[in-house]
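The complex appears here without one of its protein chains, the remainder shown in place.
Then we have chain A:
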Amino acid sequence: MNQETAVRNDRDTTSHLPNNQIKVSARKVQVYYGDTHAIKDVDVDIEDRNVTAFIGPSGCGKSTFLRCINRMNDTIPIARVEGQILIDDEDIYDKRIDPVQLRAKVGMVFQKPNPFPKSIYDNVAYGPKIHGLAKNKSELNDIVEKSLRRAALWNEVKDRLQLPGTGLSGGQQQRLCIARAIATEPEILLMDEPCSALDPIATDQVEELIRELKGNYSVVIVTHSMQQAHRVSQKTAFFHLGNLVEYDDTETIFKNPKDERTESYITGRIG
């Protein structure tokens, strides 16, 4: 019941913001891991050129739901997704959709920095190469430089592009992964707890980066840190035990939550 109100609220708020189009629209999404019902009836609309945060206690399904948006759950044999997720009004679980093409449009940054054990240059250039985004070497160089600049990493690595990406510090590695994700020019960027393995300074850099990316992308970030959600996002969704409990403007969620579970979580009584 609460969830229905949440959705209705959400529709109300979007109507107040006419310049923000809906990029991702999920309806009645169910995810099963074998017999476990991990995500129950999630309805959510994610806006373009905005940061949406998913918060909630561990095991609440926020990462699982995030991985539905670029069909990374396909790689888990026992996972099963039902319901409908529309990106630009196309059902991404349609039979005709190729998940490989989808993932070029929906980039992802993972919890643990996972650069390829290759050079910094090759890490960023890999996506554009396999998608044929660069006609020649100099175009590829441009894409690599642009992506690294946007990931605020260029100045630190421009002299050592041929060194292995795994040799960078944790924060640099994560920004490298972000550069790698944006190099393929996705329209949506999914971030699964991108700062959980980073120290406060690196976290700050990544958050700054997320705020900048907002101008071009629809960013969805899963985070354990409520402060982080508060700092970077415009909309926040609170997940609990596989349900989307509440979804609203970040300010509303943190200042004036409608559901008592949200309030308990925000104030630190559960979670």
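Simple rule for what comes next: a residue touches a chain if its C-beta (ideal position, glycine included) is under 8 Å from a C-beta of that chain, and two chains touch if they have at least 3 such contacts; residues count from 1.
Operating definition for what follows: contacts and distances are computed from a predicted model.
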Chain not displayed: protein name in its UniProt record ("Outer membrane lipid asymmetry maintenance protein MlaD", "Sodium:proton antiporter", "Phosphate transport system permease protein PstA" or "Probable tRNA sulfurtransferase"): "Phosphate transport system permease protein PstA"
Residue touching the undisplayed chain, where the options are A:Q101, A:Q162 or A:N256: A:Q101
Residue in contact with the excluded chain [from A:C60, A:A181, A:V220 or A:I266]: A:A181
Contact footprint on chain A, counting only the chain that is left out: 70, 72, 75, 77, 100-101, 103-104, 107-110, 112, 114-117, 126-127, 130-131, 166, 177, 180-181, 183-184
